[in-house]
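Note that one protein chain is taken out, while the other chains of the complex remain in position.
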Amino acid sequence: MTVHLGAVTDDDLRLRPRLDDLYATYTHLLEHDRLEDWLDLFTTDADYRLTARENFERGFELATIRCESRAMLADRVRAIRETQFFLPRVMRRFVSGIYVEGGDAERGWEVSANFLVVESTEDAPSTVHLVGAYHDWVVSDEDAATLRFARKLCVYDSPLVPTSVIYPV
Amino acid sequence: MTVHLGAVTDDDLRLRPRLDDLYATYTHLLEHDRLEDWLDLFTTDADYRLTARENFERGFELATIRCESRAMLADRVRAIRETQFFLPRVMRRFVSGIYVEGGDAERGWEVSANFLVVESTEDAPSTVHLVGAYHDWVVSDEDAATLRFARKLCVYDSPLVPTSVIYPV
Partner (left out) sequence: MTVHLGAVTDDDLRLRPRLDDLYATYTHLLEHDRLEDWLDLFTTDADYRLTARENFERGFELATIRCESRAMLADRVRAIRETQFFLPRVMRRFVSGIYVEGGDAERGWEVSANFLVVESTEDAPSTVHLVGAYHDWVVSDEDAATLRFARKLCVYDSPLVPTSVIYPV
């Protein structure tokens, strides 16, 4: 981990809008229930996890959701499609502080960001549902055109597991 | 609607900071009560609406605020100036996930983003006031220098209409 106090290169300046794009696309596809398109944002061997901060920091393997490949994520998407027990609730995601911890175009970049999910139902005011941080690994494909998640760890701060987390964060 | 997995062009990279600028300016002017300057962010025939998600998705015309031109928005600004019944409350806006759904420099761009409004009063902790998404159309003027909203739909998630929404979101 390095503190970003060095010179900002043109490549750095080019990376940020691409990351902004990636995270905005991620949120957009989830919130428009385009889960099959959302899968395309992951590499085939991507590691996706949703876990409590407590477990993450102690190195526990326990996770609310754990998918070790895009195929496993696709299974989960199919399960969501088949259950269809959605309550009339809306989840709205806010991502802030996208931070490049290190890496390069060849290996990919370690990227973190904070997320906030606000929930709205029909009969109550909107409330904070989940807050935490992404700990991601973002890679670029061969022709450097597309960014994808090779790893996406969604670590939420409160140890109270929301029972309604059936949808990816 | 297309998924942004294609090559990122230099033009795309130039658009994002300009959009960031536009949305930050929008928020800044509202929160500094500079409503007359805020009007300048709209085209003369701009469509501004604040509506509940339920109405928006069912195609209802019902809206909490509806202005079909900048002149109508200006009327509303004058009405706000004349009423002056502001309670000592502060609204703080957070915009995340600015996403370009499509478009080009000539026609403009369809842009969406999530918004969160947090309200603070004198005698209670700050609370989530309103959460939802913007569904906007952003156009560039002739010399491609200035971006403006040709359409701004502010769709909030909770069907409970906050009675204090007299100020634009």
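For clarity, chains are labelled A and B in written order, and residue numbers in each chain start from 1.
Going forward, contacts are C-beta pairs under 8 Å (C-beta built on N, C-alpha and C of every residue); 3 or more make two chains touch, one makes a residue touch a chain.
Bear in mind the structure is a predicted one, so any value in this text is a computation, not a measurement.
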item	value
Residue among B:49, B:76 or B:93 touching the omitted chain	B:93
From A:22, A:41, A:130 or A:169, residue that would touch the chain that is not displayed	A:130
Candidates B:31, B:45 or B:68 - the one touching the absent chain	B:31
Chain not shown, touching residues in subunit B	14, 17-18, 20-21, 23-25, 27-29, 31, 34, 37, 40-41, 90, 92-96, 116, 118, 120-128, 143, 145-146
Absent chain, residues of subunit A that touch it	3-8, 12-13, 16-17, 20, 53, 94, 96-99, 112-114, 116, 127-128, 130-133, 157-160
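Everything below uses one rule, namely that only the chains that are shown with their structure count from here on.
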item	value
Approximate Å spacing (C-alpha centroids) for the pair subunit A, subunit B	25
